[in-house]
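The complex appears here minus one protein chain, its other protein chains still in place.
Letters A and B mark the chains in the order given here, with residues in each chain numbered from 1 onward.
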Amino acid sequence: MKKVQNSETRHLDSTILRTATNYLLPLIIMFSIFVLLRGHYLSGGGFVGGLIASIAFVLHSYAYSPKETLALFRFSPLRLIPTGLSLSILSALLPILLGLPIMTGVWFAEDVVVIGSVGSALFFDIGVYFVVIGVVLTILFTIAENV
Amino acid sequence: MELLLVLLVGILYSAGIYMMFRRSMVKLLLGLMLLGNGANLLIFLMGELTKGKAPIIDNDQIHFIDAYADPVPQALILTAIVISFGLTAFAIVLLNKVYSTTGTDDLDSLNIQDLDI
């Protein structure tokens, strides 16, 4: 019985935190995307971006509850893993279509604002980003639900 | 600074190994994490410390023009950190599961059950 109480009192019942989270969540996620996209030129990248985004969701789950955080998703975060993996693999296979060896970097001719040149490496990084979010959220939410 | 870091690596290794010698599974895991940190730091040291300058090429250049930190150890460590997270997560769940099935955290008492089988 004691343990059950513990796990229920674990969620901080703080209005301030909740209100703050409401604004912080989209902000942090936007920041994570920013970190992801600029990764090729400045410090950042898929790993860091994914981790930051995960932290945003973790914050939300602390403020509310894991269930409510899960409700933000229309699908299980587990699905992000295959999505990300296939994106990475596809970006690796893309050069084959162009007759180049596998994993050769290819880029669009025109540069895009902020991001710089968009190439297969970027899609690869986005894949990593999704995988990291999927992995972290799956682990944390499964544990939160089942332990 | 290198001397300090060398010392720190030694301390991390010692502490990690010491924790792994304990009988508690949780301590074993904590020891493993300390050891991992020590190893990361060790690899970082191998790349020669370079004050302040990240391995990022200046905006208007296409080559490095001044000293830069070694990128290879950094890439290695980055990978190691992320993987160690996966390891830790899995290990925590495993520990939890073992504890809930056997009711003990003591590695020695797990042995005795093992022998009974």
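The definition used in the following text is that contacts are C-beta pairs under 8 Å (C-beta built on N, C-alpha and C of every residue); 3 or more make two chains touch, one makes a residue touch a chain.
Heads up, the rule we're going with is that contacts and distances are computed from a predicted model.
One chain of the assembly is not displayed; among "Multisubunit sodium/proton antiporter, MrpA subunit", "Heme NO-binding domain-containing protein", "Carbohydrate ABC transporter membrane protein 2, CUT1 family" or "Aspartyl/glutamyl-tRNA(Asn/Gln) amidotransferase subunit B", its UniProt protein name is "Multisubunit sodium/proton antiporter, MrpA subunit".
Against the chain not displayed here, chain B makes contact via residues 1-24, 26-28, 30, 33-34, 37-38, 40-42, 44-59, 62-64, 68-72, 74-75, 77-79, 81-90, 92-97, 99-100, 104-108, 111, 114-115. In the full complex, chain A touches the hidden chain at residues 3, 6-7, 10, 35, 39-48, 51-52, 54-55, 58, 78, 81, 84-85, 88-89, 92, 103, 105, 107, 116-117, 119, 121, 124-125, 127-128, 131-132, 134-136, 138-140, 142-147.
In this text, only the chains that are shown with their structure count from here on.
In the complex of the two chains, the chain B residues touching chain A come out as 54, 56, 59, 78, 82, 85-86, 89, 92-93, 96. Interface residues of chain A, counted against chain B in their complex, comprise 41-43, 47, 132, 135-136, 139, 143, 147.
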